[in-house]
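For this depiction, one protein chain was excluded, whereas all remaining protein chains were kept in their positions.
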Amino acid sequence: MSSTFRARLSALAPVLGLVLVIAVFAMMSDDPAQYLSPRNLRIVLAQTVIVALGAIGMTFIIISGGIDLAVGSTIALAGVVTALGVRDGYAPIVAVSAGVVTGGLVGIVNGLAITRLKVLPFIGTLGMLGIARGVAKWLANQQTVNAPETWINELAVTFPTPSWLLVAPGVWISVVLAVAATFLLQQTVFGRRVFAVGSNEAAARACGVQTDRLKVWIYGLAGLLFGLSGVMQMSRLRQGDPTVAIGTELDVIAAVVIGGGSLAGGEGTIAGSLIGALVMAFLRNGSQQMGWPNYVQEIIIGVIIVLAVAADRARRARAT
Amino acid sequence: MSSTFRARLSALAPVLGLVLVIAVFAMMSDDPAQYLSPRNLRIVLAQTVIVALGAIGMTFIIISGGIDLAVGSTIALAGVVTALGVRDGYAPIVAVSAGVVTGGLVGIVNGLAITRLKVLPFIGTLGMLGIARGVAKWLANQQTVNAPETWINELAVTFPTPSWLLVAPGVWISVVLAVAATFLLQQTVFGRRVFAVGSNEAAARACGVQTDRLKVWIYGLAGLLFGLSGVMQMSRLRQGDPTVAIGTELDVIAAVVIGGGSLAGGEGTIAGSLIGALVMAFLRNGSQQMGWPNYVQEIIIGVIIVLAVAADRARRARAT
Amino acid sequence: SDGGKPGTVGKDLKAVGGLHVAVIPKGTTHEFWMSIHAGAIKAQKEYEAQGVSVRLTWKGPIREDDREQQIQVVEGFLSQGVNGIVLAPLDASALVRPVQEAKGAGIPTVVIDSALASGDAVSFVATDNEKGGSLAADRLGMLLGGKGRVLLLRYQEGSASTEAREKGFLDRMKAQYPAVQIVSADQFAGPTRDTAKRASENLLNRFGNQVEGIFTPNESSTAGMLLALQDVGKAGQIKFVGFDSSEAFITAMRNKQLDGVVLQNPFEMGYQGVKTMVAHLKGQAIQARVDTGVTIVTPDNLDTEASKALLNPPLSEYLK
C-alpha cells in the first residue's frame, strides 16, 4: 500500500517540479497575467514540440539501457530531406514521410552498429552524430534548403490557422504520439520487453527475448520520432537547415532524466519525459520574460539537471 | 610471448592508423611535398594542442570509468578567466595560473557532484556543461574579452619566435605533460589506483582505495589540464571568448576512444589518446587541403570513430 | 490593442507607462553587436531627454549560428507583449514566420543588418552590403595593380549580409579587374574566430605561395585570417582587406599587416533601428529602407576624424 503511494508520489515529482517552476516565474514576473496568458502557453508548447518528440523516442532508448547522441544530427538530416522533397516538387505528405523514414533509417543503423559491431551506444551514436550531420550538409549542398510554402509550414506554427485548434497541429501530434507511446510502453509485450532489456539484459536474453533484434527496433522506432522532430524543426524554420539542432541531444536526454528516466536503464515514463521537456522550455521562457541574460538560464538549467537527478537518487536510496 | 607481442601490436594499432591517414592524404594530394612539409606539420601540431591537452586529462577520467561532458565549457571559462586577468593588469603568469586553477576547480566540483550527490558522471558533467558556459559568459559580460599583447599569445603560435623551438611552446608543454602523465599513470600508486577504480570500483574499495576522494582528484587533475587547454585556446584567439569550444568534449572523448580508451573504464593510454587527437587533426587538415567540404570530414571522422572502436572490440574478443 | 497601424500606440503611451522595444542581435560576443547596442541606447536616451519613456531589452541567441534559438527569442518577446522588435535576422527565410506572427499579434518589426525575405517588416535599416564588397574589390584591385591571385574566405552558409558582400566583391572583381584570378572562393570560415583561424591556416598552407590578395567578409573571418597570417609570418606580405572593425584591426593596419577594412556603421544601425521603430510606434512616417552607409578605412585615412568616429564608436559612453 504505502509503497504504491510512494510510487505515485515519485511519479508526481516531475509534475511538482513543473508547477514549481511556473509558479516561481509567475510570482517573480511584474506581469503574471502576461506570463500565464494562453498566448505564452501556446508559444511555449510550440517551442517544446521538437524536444518533446525527441524525448518520447529517447525514453524508449534510455529505458532499454541505451543512449543516442545523434538526435540533433538526425533532426537536421530529416529536416533537410523533407525540405528537399518539398522543393523538388513532391507532395508534402511524401516529403514528410521521407523525413520521418530517414530518421528511422538512421536509428536502425545505430541499432545495427550497437548490436553487430558491439560498440557501446555512446560510441556508435557519437559516430552517427558526425555522419548524419555530414550527410545532411552534403544533401543540402552546405546551404539551407528553402522550400516553397506548404501545409508543412503550419505544423509548428504558434497560432494555428483554424483557430479552434488552439495550439499548433504539431502539439496535437505530439500529444497523440505520447499517448500511443505510453500505450506501447505500458500495455504491450514490446513495451514490457523494453523495460526487461534495460533492467537486466542477460536475464531477458536467457528468457528467450531476442535482445539484439529488440534493440534495433527500439533505435529504429526512436529514429522515426527524431525524424518527425526534424520535420517539425523544418516547419518552424520554413527551411531545411543542416546546421540546426546542434546539441539538442543533450536537451532531449536532460528532459528524460529530469522526468525520472535512469541512464542505467529500466526506468522512465513518457509523461515524465514530456514534463521534463516542458520544465526546460518554461525555464528558458521564464528566464527570458524576466529579462535575464542567457547565462543565467544556462546556469540555472545546469543546476536543475544535477539537482533533479540527485534528488531522485536520494529519494530512491531512502525508499529501499 | 605471443600475447606480449599481441599486446604490443594492439598498442601500435593507433599509430598505424595515424600513418595510414597521413599516407593516404599524401598520396591523394596534388602537392605531397606541401602536405608533408614541416610547415604543415607545425600547423597541425599547433591546432592539436587544445584537443591534445584535453585528451590527456580525459584519459585519466575515462580510465577511471568516468566521463566529462563539460570540457568545452571549461576551456571557454578558463580562457575567459585568463583574458580577464591579463586585461585587468595582472602578470601573465598569474593570469595563466588563474585559468588553469579555474579548470581544476570546475573539475573538483564535478568530482564532488559525482561522489557526494551520487549522480552519474554523464549527468553531473552535463549540468556543468551549462553552468561553466554560463559563468564564462557572465564573467565576460557576454562579450569577448580582449587582452593586451603578452607572451601568452606566443604559447600556441604556429611559428615560434625563437625559431630553434621549431614548434609552438604549447606543443612542447603538451609533450612534457604527456610524458609526466604517462609516468603518473604507469609508474605511480596513484595511476594504478586510477586503473583499479575503473576496472572494478567495488574491488578497489575493498582493497582500501578511497574511491570517492580519488575521483575528486582525478576530475580535479583533468580539470587543470582542461584549464591549460583553455589558456591555449585564449592564446590562439588572443582573446577570451565565452562561446568558444562548443562541442570540443566530443572531439576529446573521440580522441581517447580512438586511442584505445574504453568508456567502460580500466583501459586507455596517454600516447594512444594523443595519437587519436592527431588522427583527427590530420583528417581535418588533410580534408581541408584537399579542398573537401566540411561534411566529408564529419562523415569520415564519424565512421572512423565507430570502426576504430569496433575493431578494438573484435581484436579483444579474439584475444580471449 | 492593435499596434500594427501607426499612431495607435502613441495615444495610450502614457497608459502603458512607456514603450518596450526588444533589440535582437545575431549574437552578443562580437564588438559589432556591442556597437549596435550602444547605438540603440543612444536613441533611447535621446527619446528619454524628450520625455518619451522607452524601455530597451537586449537579447540574442545563445549561439551565433542557431536560428532556432533566435526564433525562440522572438517568440519570447511576442508573449511578453513588447511594443516593437528590432531584429537582425540570422537567416533571410527562417525568421520570416516569427516576424509574420509578430505582425499578427500587433507587434511591428524593424529589420536591421541583414535582409529578411518578407514584406512583413516595417523598415529595413542596414548597410548596402554589395557596395561594401565592391569597395573591398576596388581596394585590392588597386593594391595589386589590376592583376594577381586572390583568395576569398567566405563566412558561413545562409548569412544574407555576408553573401551580399561576397557577391559584391566577386562581381566587381570580374567587371573591373579581369586580370585578377580568384584561386579559392568555396571555403567557409565558420561561426567563430577559432574555426576561422583553423580554416585560414589550412588554406594558407595550401595556397600560401600563390596568393597575393585576400578578402574576408566579416569580423570573425577577418580576425581568424589575421591571426593565421601573423602566426605563419605572412602578415604584411599578402595584401589583405577585411570587413568590420576591431582594436586588433587598427593595430594591424598601423603595422601594415592589414591593408584596409570595409566599415559599416553599426552604431548608426542600432541608433536608426530604434529611432525608426519608435517613430513608427508614435505614428510618424518612416522610410522603408534606411542605408546606414559603408566606407573603407585604410592605413592612409586611419587618422581622419571620420574614420576615428567609425573605428571607435562611443561604446563606453552608453554601455556600462
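All chains are identified by letter, namely A, B and C, in their written order; residue positions are counted from 1 within each chain.
Here is the rule we use: a residue touches a chain if its C-beta (ideal position, glycine included) is under 8 Å from a C-beta of that chain, and two chains touch if they have at least 3 such contacts.
What we mean here is this: contacts and distances are computed from a predicted model.
Remark: of the listed names "Probable glycine dehydrogenase (decarboxylating) subunit 1", "Ribose import ATP-binding protein RbsA", "Cytochrome c oxidase subunit 2" or "Dihydroxyacetone kinase subunit L", the one matching the undisplayed chain in UniProt is "Ribose import ATP-binding protein RbsA".
Of the chains on view, those touched by the hidden chain across the whole complex are A, B. Across A:Gly54, A:Gly124, A:Pro242 or A:Gly266, the residue that sits in touch with the chain not pictured is A:Gly266. Among the residues B:Trp172, B:Phe190 or B:Trp292, only B:Phe190 touches the chain that is left out of the figure. Contacts to the hidden chain, counted on chain A, fall at residues 3, 187-189, 191-193, 195-196, 198-200, 202-210, 266-267, 320.
Although one chain is hidden here, its contacts on chain B can still be listed: residues 3, 187-190, 192, 195-196, 199-200, 202-210, 266-267, 320.
Here, only the chains that are shown with their structure count from here on.
Chains joined by the most contact pairs: A-B. Taking each chain's centre as the mean of its C-alpha atoms, the one that lies farthest from the centre of chain A is C. Spacing of chain A relative to chain B, judged by their CA centroids, is 30 angstrom.
In terms of their C-alpha centroids, the spacing between chain A and chain C amounts to 35 Å. Shown for chain B are the residues in touch with two or more other chains, namely 142, 246, 294.
Within chain C, contacts with two or more other chains are made by residues 28, 63, 188.
Listed in rising order, the residues of chain A touching chain C in the complex are 31, 34-35, 37, 39-40, 43-44, 46-47, 50, 142-144, 146, 153, 157-159, 233, 236-239, 241, 243-246, 284-285, 288-289, 291, 293-294, 297-298. On the chain C side of its complex with chain B, the touching residues are 27-31, 34, 63-64, 184, 186-188, 192-194, 197-199, 201-203, 205-206, 227-228, 231-233, 247-248.
Taken together, the chain C residues at the contact with chain A in this complex read 28, 57, 59-60, 62-63, 65-68, 71-73, 75-81, 91, 93-94, 96-97, 101, 104-105, 157-158, 188.
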